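The complex appears here without one of its protein chains, the remainder shown in place.
Should a chain be cited, it is by its letter among A, B and C, assigned in written order, with residues numbered from 1 in that chain.
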Amino acid sequence: MVVKKVGILGATGTVGQRFITLLDEHPEFEIAVLGASARSSGKKYEDAARWKQSKAMPEKVAKMIVSECDPKLFSECSIVFSGLDAEFAGEIEKNFRAANIPVLSNAKNYRRDPVVPLIVPTVNTEHFDVVKKQQEQLGLQRGFIVTNSNCSTAGVVVPLKAMQDAFGPIEKVTVTTMQAISGAGYPGVSSLDILDNVVPFIGGEEEKIEWEVRKILGSTNEDLSGFKLTDTVVSAQCNRVPVLDGHTSCVAVKFAGKAPSVEEIKKALVNYRCEANKLGCFSAPKQPIHVFDEKNPDRPQPRLDREAERGYAVSVGRIRPDSIFDIKFVSLVHNTVLGAAGAGILNAEVAVKKGLI
Amino acid sequence: MVVKKVGILGATGTVGQRFITLLDEHPEFEIAVLGASARSSGKKYEDAARWKQSKAMPEKVAKMIVSECDPKLFSECSIVFSGLDAEFAGEIEKNFRAANIPVLSNAKNYRRDPVVPLIVPTVNTEHFDVVKKQQEQLGLQRGFIVTNSNCSTAGVVVPLKAMQDAFGPIEKVTVTTMQAISGAGYPGVSSLDILDNVVPFIGGEEEKIEWEVRKILGSTNEDLSGFKLTDTVVSAQCNRVPVLDGHTSCVAVKFAGKAPSVEEIKKALVNYRCEANKLGCFSAPKQPIHVFDEKNPDRPQPRLDREAERGYAVSVGRIRPDSIFDIKFVSLVHNTVLGAAGAGILNAEVAVKKGLI
Amino acid sequence: MVVKKVGILGATGTVGQRFITLLDEHPEFEIAVLGASARSSGKKYEDAARWKQSKAMPEKVAKMIVSECDPKLFSECSIVFSGLDAEFAGEIEKNFRAANIPVLSNAKNYRRDPVVPLIVPTVNTEHFDVVKKQQEQLGLQRGFIVTNSNCSTAGVVVPLKAMQDAFGPIEKVTVTTMQAISGAGYPGVSSLDILDNVVPFIGGEEEKIEWEVRKILGSTNEDLSGFKLTDTVVSAQCNRVPVLDGHTSCVAVKFAGKAPSVEEIKKALVNYRCEANKLGCFSAPKQPIHVFDEKNPDRPQPRLDREAERGYAVSVGRIRPDSIFDIKFVSLVHNTVLGAAGAGILNAEVAVKKGLI
Partner (left out) sequence: MVVKKVGILGATGTVGQRFITLLDEHPEFEIAVLGASARSSGKKYEDAARWKQSKAMPEKVAKMIVSECDPKLFSECSIVFSGLDAEFAGEIEKNFRAANIPVLSNAKNYRRDPVVPLIVPTVNTEHFDVVKKQQEQLGLQRGFIVTNSNCSTAGVVVPLKAMQDAFGPIEKVTVTTMQAISGAGYPGVSSLDILDNVVPFIGGEEEKIEWEVRKILGSTNEDLSGFKLTDTVVSAQCNRVPVLDGHTSCVAVKFAGKAPSVEEIKKALVNYRCEANKLGCFSAPKQPIHVFDEKNPDRPQPRLDREAERGYAVSVGRIRPDSIFDIKFVSLVHNTVLGAAGAGILNAEVAVKKGLI
């Protein structure tokens, strides 16, 4: 196996730090270049970054000199992972793509682009098929942008995909999230705002969930020129809670067709496998959805369950009939792994297997 | 004004402590007897109770000797407030009623009794009219039991009542709660279960909300022999979060008739007044519902808003159209004031004004 | 009683907000002008400030137009209270003094000035005697600057003063603090830094405690030209903990002379009264030090005890012999009341009684 060199854009930020911890012992990817703002470039990473991970900063990374986010400085990289803020991601990611460097982006900027796949790696990796169209339009050989979803979207869309596969189209979904502070970056949420408190608002978050679910659960056009969104109507209510990592969602689902039983749903979730499993990707969770049954009525919980399969699995519990919709349940995702950096990494692994990188 | 002597059952517990702090400077009620379990009786209150309120224990109360929960020891009391655990409340409250002492109970035991009113004092005090039927059935002159709602029910039912009054019957409601730890009493929730965590399950809580809303929003029978529940279908999902006081709920509502606009709803909530206002009750909030508009998109928040009108008002914000139901909003209630002890006290004030005590 | 008009400098910040809540129902002071940065001036206060107090913003204040911190705009004020950041306080406070407006400052800038009193109002109000020297030097009739202490200093110096008064000079003191997040202002401490965490460092804090204690416990020169610091050696270790309000300190004390018994110390603390008591100041705590005895071995605690006497009292517990020093104990102060805004207000009340304002 050839180890590929990779770059990280926005390497000093919260998502960038998570890219580093996840890539540190990755057998296929090796961190070659760290990109950040002009303010950080030229410094040693350990001097530029305010490290907030509970895993220590890898020694090799600590001594690396941070570069500006200029594609010329990343020419040895087969891939760049972007943890850039939306303010900068639009321009920079475009430049990297134009320089024929594949970009796996966590930023929101291109998620709604008609030829940019929006991929949760345990859900819709067949959307990579549109990459060719993107390259064709831009006259590029290797460069492309593929985005992963918003962090809270990821926790919802994995079980929904398993249900849609097993029981057909989903008509309506309500989601109420309780989101971790790490989702807001650093310094992010002031402690005065969240200690002994709930903040029932996260700007732009509800709109992201409501739209992204429909693109991710949707299909590619027959000619692979773009995507058909599902007709699912999603209504989201988003809250910030005093939790470090792990977004918890209370979800209710109405199917377009006949409602399955609770037992049928459990079975569908437990047995769900994704393409990343079949391709044998290194970071793919053995079981993309962990299910808690009646013996554990108070699970999933972020502190206990967010690390399931190193953060790449979604945990689901409390599956029960609903008096208004068909069923309701609780879902948990590690927001900085499957909901951010981990999604980018597993997406890249899939892209490599598919020959796109 | 004649000051009435009152007793507190379960005086050492969390709800009992809140009764004490709220009654401490009450102009109409004077704490005369404190009742608790045999383990506490005979002790000074300050030695029997593990005081967990941020307001200091009133000096007078500290030196009072705790009694057993025997009606004979409460003969001087015109009212007893019950903060008893459900395990004991059934028998003890019945005994007090039989002894012709009105019981304002926070326990769940009699909430579903066909002749026991379930009253949130800023919502349905006309349900007191069924007290006569209760007394008639039992051949009592003065004794009765009136319950207040579950803590999380209170936060939802106040805005729903204002909407029902203004726009007619409500067809469907979904509620996702984020509930404070004080709702579980002391020692209650282990810190290991809730620090950096969410627990997406509270035993029996969802069923309480789903049923209690329908009785509280319902009407009395024409002959005042009982209650007609509304046809509203309620689906609740309950979570415990690391908040000390204040239950936050994300609510979505579908009306049976034409949906009002967001502006119409805001106006209805702001202008809502209850019978306790008209009767001039001491503890009645001037404005039972505080409304946050677009200038404060991140409110209500428990830490900032739970003390609105000393905990007797409900705060509502983020009223906006919903893509599945008609509207959605966020509601906040102080769970140990309007959601528990305060409800009992304001209910008692109303009962006095109505001549029932 | 004539009500005096007052101004607040830095009115939109955390300390400024606390000045507003404390002054809202003050019988002697009326908020007339709110000063803040150019960015806020010209706006309504409710639009300029991000209100983070659990008590609602007073309605009158909400509609006031914020001014720049220019003495000309405060000419109607008999006093200004300064909650300015140190970055701006130096210049602005000097300007107000020069304009003959007394300044009660929470900023650190002038605390070490030889003719500026550093006063904790329940400790050393006799230091006001040096104000005349300050005015003389600058040729001012009414203008002066008086500072209050750093927030963590206040919790330590009140019991030390009571002990010094009763048992003579203190030779050595060690202090380990556990400080609330509100001490760092807003946004201040990132939630990612403090949830499930302790930060064992607060820049400059240890030096402040170690020096300020000596000035506050010191005396004025005989000719009232300045201050004599005590010889007390203080060693401080400061930590930030996940607490909203209330700084807790573990203290050990070695007296220069014979060590008193634990009982003698308790008695000295309980009986301690300050000049603000004797002068009958409105905000003066009836008992400046609340003492917990062996029946409450786990007190004081910030959540339960910070509001003692509206935050103007210090709470002390666990007084016990020490194997290295003479005694050790735990002390708690409300950091934004006696440790900040409240100190300024009570200092102003004393200054009025003394005829300085």
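The criterion applied here is as follows: a contact is a pair of C-beta atoms (placed from the backbone, for glycine too) under 8 Å apart; a residue touches a chain by one contact, two chains touch by 3 or more.
Treat the numbers as computed from the prediction; the structure is a model and nothing was measured.
Touching the missing chain, out of B:A48, B:I145 or B:I194, is residue B:I194.
Within the set B:A32, B:I181, B:V213 or B:V251, the residue that contacts the chain not displayed is B:I181. Residues touching the missing chain, restricted to subunit C, are 172, 174, 176, 178, 193, 195-201, 203, 210, 233-235, 237, 239, 241-244, 248, 250, 252, 297-304, 317-318, 322-325, 328, 330 (touch as defined at the top).
With the whole complex as reference, residues 14, 52, 181-182, 186-196, 242-244 of subunit B touch the missing chain.
Where subunit A meets the chain that is not shown, the touching residues are 51-56, 195-196, 244, 303-304, 306-308.
As a convention for this text, only the chains that are shown with their structure count from here on.
If you average the CA atoms of subunit A and of subunit C, the two centres end up 48 Å from each other.
If each chain is reduced to the centroid of its CA atoms, subunit B and subunit C end up 40 Å from each other.
The residues of subunit B that reach two or more other chains are 195-196, 244, 303-304, listed in rising order.
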